[in-house]
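Showing subunit A:
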Amino acid sequence: MIPAAWYLILSAVLFLIGVLGFFLKRNIIALLLSVEIMLNAVNLTFVVFSAQHRQISGQIFVFFVLVVAAAEAAVGLALVIAMFRNRESLNVDRSNLLKW
Partner candidate 1 sequence: MIEYLTSSVFIILMIKIIVIFGGVMGALAYLTWVERKVMARVQMRPGPTRVGPYGLLQPIADGLKFLFKEDVVPTNANRFLYIAAPVISLIPALLSFSVIPFGPWLQVTDLSVGLLFIFAITSLGVYGIALGGWASNSKYPLMGAMRSSAQMISYELSLTLSVVGVLMIANTLSLNQLVLSQRNTWLGFLPRWNIFVQPVAFLVYVVSAIAETNRLPFDLAESEQELVAGWHTEYSSLKFAMFMLAEYANMVTVSALATIMFLGGWSGPMFGPGWMQAILPTIWFVLKIFVFIFFYVLLRSTIPRFRYDQLMKFGWKVLLPLSLANIVATSFIVAIS
Partner candidate 2 sequence: MIQIVFFFFAAVTVGAAINVIAQKHVLYSALSLILLLTAMSVLFILLRADFLAVIQVIVYAGAIMVLFIFVIMLLNLPRDEDGADRLRWLKFIGIPLGLFFLFLVGATVWNVEPSSAQPQLVGSAQAIGQSLFTDYVLPFEATSLLILIALIGAVVFAKKDL
């Protein structure tokens, strides 16, 4: 038997790595990938609690998180393509026109 605490700590580690990647990377696509890591960590937490409390609604919620992640990845990548066409670079520091 694997105690639920181990899964939850794994999920926290993954979420931490996702957050670190989101703050430390400058490539826009790498930022989107870090967001996907965070979403996966949350998925794991939902499934662990669904298995622990014997309710299927945790897994249903993972289903919806999956759908939203797919929609967000599609729109995010379309935005990346549009930005790349204008600036020829994927560095987020180049997109700071609103900064004063």
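The rule is short, and it goes like this: a contact is a pair of C-beta atoms (placed from the backbone, for glycine too) under 8 Å apart; a residue touches a chain by one contact, two chains touch by 3 or more; residues count from 1.
A word on the picks: all candidates are chains of the complex that A comes from, given by their letters.
Small disclaimer: the values here were computed from a predicted structure and weren't measured.
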item: Candidate touching subunit A in this complex, from 1 or 2; value: 2
item: Residues of subunit A touching candidate 2 in the complex; value: 1-10, 12-14, 16-21, 23-27, 29-30, 32-34, 36-37, 40, 43-44, 47-48, 50-52, 54-57, 59-60, 62-64, 66-75, 77-82, 84-85, 89-91
